[in-house]
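Every protein chain but one is kept in place in this view of the complex.
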Amino acid sequence: MIPEIGHFSLIVAMMIALTQGYTSLKGARTNDFELMRHTKPLALAQFTLISVSFLCLTSSFLMDDFSVLYVANNSQLALPIIYKISAVWGAHEGSLLLWILILSIWTVLVCRYSNNLPKLFSTRVIGILGLLNFGFLLFTLFTSNPFERIFPTPSDGNDLNPLLQDIGLAIHPPLLYIGYVGFSVAYAFAVAAMLSGNLDRKWAKWTRPWTTAAWLFLTIGIGLGSWWAYYELGWGGWWFWDPVENASFMPWLIGTALIHSLAVTEKRGVFKSWTLLLSISAFSLSLLGTFLVRSGILISVHAFATDPERGLFILIFLVTVIGGALILYAKRASDLDDNVNFSAVSRETFLLLNNVLLVITTLLILIGTLAPLVMEIFGMGKISIGAPWFEIAMLVPMIPLLIFISMGMHSLWIKDDLRKVFNRSKFLFIAATIIGLFVPAYFYGRTGLLLVIGSVLSIWIILSSFVSIKNGLFTNKLKSGINRSVLGMAIAHLGLGLFVLGVTFVSSFGIETDRSFSIGDTLSVAGYDYRLNSIKNAPGPNYQAIEAEIDVYKDNLLYTKLYPQKRTYLVQKSPMTEAAIMASWNKDLFIALGDSLGNGKWSVRIQYKPMIRWIWFGCLIMALGGAIAISDKRYRSSA
Amino acid sequence: MMNKHYLPIIFFFLIIPIFYIGLDRNKSELPSPLIGKEMPKFSLPSLQNSNQIIDNSNFDYEVFLLNVWATWCSGCLEEHPFLMQLSKSNQIPIIGLNWRDNKNDAIDWLENYGDPYNLIANDQSGRVAIDWGVYGAPESFLVDSNGIIIHKHLGPLNESIWEQEFVSLIMDVKNK
Partner (left out) sequence: MKPRQQRMLAVGSSAIGLIIAAILTFKAFEENMMFFINVTDVVENNKAPLDRDFRVGGLVVENSLIRVEGNLTVNFLITDNKNQLGVEYTGVLPDLFREGQGVVALGRLNGDIFLAETILAKHDENYMPPEVIESLSKHQRDGNEKSL
């Protein structure tokens, strides 16, 4: 019964979404206020029905209703409750339902918080969001129905993929989707503006908080995914340039460019067509990511069950949504007048340069991700692009970008002088150079070109951000209180600096080694001594495990005890390594159990990861900066 | 008159064909070297009774379906109701090839969900599946009375795939 209700709700929601699009766009075009009046209630109804549907699927899981194929495939009786819930979005069909739910939530939020926008404009936005959801609902109902039944009803399910039985991974998709889907709001704002022919500074001001909100969730989502991969996949890496990871990183890069572009358009009225293009691109990359992951076109650890037919549907959707917007752009963008009234050296210049660098980075990553596919199509062989290329693709644009961030933070709007910029930044730059050159070398005993560059540039940004924060809190207070927009910006940049510092240190000083030992042996890695005490059985709720007890000594004093495991999940039979990690603010000690080598010896992978937590901490701080910026009073005022 | 704002859409429409071809390639790419060839010889123990050997001499049918399945494969669960339906309709004998599975789990699974198979061979090591060119589970092979593999389908079977891909081939064989 419940699955049928869920299914039925989705069908009705789909029809409502279509109607929502119609009343809004037709109404706006013909100025029919009577018609437009229906848009918000329809959006609300859509949200309600989708929520009902989502709840139906969730309760099917909680009630162990294995007559629903999706539940039978992704759950089992012994699955802990919290994972029965997260299993709802653990595979293709359910994750689509989550996407649809989140889109309907964003739509309702736009309904609620758009009173300061002109009626015509906000109605259009809501209508466009409705049409987007219509597309997704159509796709789900026709190719990926989560409520499909199976007869006879199995007595137990196939269990959730053990990799997904983890808290971090449970919240990773929702956070990411809030980000991906959130960019659809900026997209809708852009299309609405193009339809109405009206694109001005106010438009940029309205779009900003929505975009920043989506961006900050995406930041947290990606950071969380990286952290999860680090401790769960067992091998100490935190980013693999996997196609699906790249698919999440590209919208983030463009989203970052978009936030900055919106800021300039709002303040100075320039970069209009650029901002418009970025608004379309951010969501386009989100959609592209969805396509890559679900179509089977790219092989990846993350990829969902592949199905070329689904891929075709998504591709058609992609072409309609992105192609349509870009055609509109080609026609309307030339109408925008951009009086370039800023000089060669100004904050605008640095922002523009960085936008360009971000776009270049995105394109390079896109090329690297698609190259294997292209080469195979043209019969040039099967290739894969190694991580070093992506690292270079990041590094080359990033170095000037980091420099321009600091210089930009020290520059004035409209017109500035290079010498004055240097003057303002020189103290901090010198301080950063001294710290960056000597401190890491002193503590870790080594140095190198990239290490120095990374340290100096990130410390420069960190110091500049602190100065900005100080100014924002104390010196440049507005009459109305702290300028949260500026404060948020500074904190976000601070987060970026911390992130880069973490990456620099881990890359330069991290150590990873495969070794072997027996009970009683001690291994030395990076100044820590690891002694294997014992190996025993350690069963869990739905798995069997072998656990090692390892004492870690530093300078002959017991530092900590680590318990790495090798698990075998009972239903799916897959072996899984549970690494043991000793985490602290300035380093991680990481140990993963390998295999029994015979003779009582066991292989282990031991890693020393200095400053690695700063990577994810940096992401959190960036997101915090975004949150603070959104809370600025100006977004609450009318018009 | 071309203005620079047309560049994005042009760029976009240059990339799209790549994706389309990529999708298409996926569908037809999977190699089917054995179609039209004689099925590989094998001899495996039966799943339910390891003393009983199943080999090519057991397949003295006009036409039959070899279905590769396992308990760890969710697509197999998906196609199972259809297989049950197919077996009840007596259209065609279905031989199961249990692929790289745990014997007890497989037997339990069949008890749980139902057994559509006339015979089930236990390919624990997967060697026979390799000989048949199995790419993944579920995968089904249509074989005629001469032991020639007429058709194969990768992925879960359902009503419409059966109608479109298998029914006419089966009729052709029966009419010879």
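First chain written, first letter: the chains are A and B, and each begins at residue 1.
Rule of thumb we're sticking to: a residue touches a chain if its C-beta (ideal position, glycine included) is under 8 Å from a C-beta of that chain, and two chains touch if they have at least 3 such contacts.
Keep in mind it's a predicted model, so treat the numbers as computed, not measured.
Across A:Lys119, A:Arg149, A:Lys202 or A:Arg515, the residue that sits in touch with the chain not pictured is A:Arg515. Among B:Leu23, B:Leu44, B:Leu83 or B:Ala137, only B:Ala137 touches the chain left out of the display. Within the set A:Gly381, A:Gly527 or A:Pro541, the residue that contacts the chain not displayed is A:Gly381. Only one residue from A:Leu55, A:Leu163 or A:Ile377 touches the chain missing from this view: A:Leu163. Annotation for subunit B: contacts to the undisplayed chain at residues 29-31, 33-34, 37-38, 70, 72-73, 99-100, 125-127, 130-131, 133, 135-137.
The missing chain lies against subunit A, touching residues 161, 163, 233-234, 299, 301, 344, 364, 367-368, 371, 381-389, 392-393, 396-397, 418, 514-516, 518, 566, 572-577, 592, 594-595, 597-601, 603-605.
Convention: only the chains that are shown with their structure count from here on.
Subunit A and subunit B have Cα centroids separated by 38 Å. In the complex of the two chains, the subunit B residues touching subunit A come out as 3, 5-6, 8-9, 12-13, 15-16, 18-27, 71-72, 74-75, 77-78, 80-81, 84, 102, 112-114. The touching residues of subunit A, counted against subunit B in their complex, run 69, 72-73, 150-152, 154-156, 158, 273, 277, 280-281, 291, 295-297, 305-306, 308, 311-312, 315, 318-319, 322-323, 326-327, 329-331, 333-334, 370, 373-374, 376-377, 572-573.
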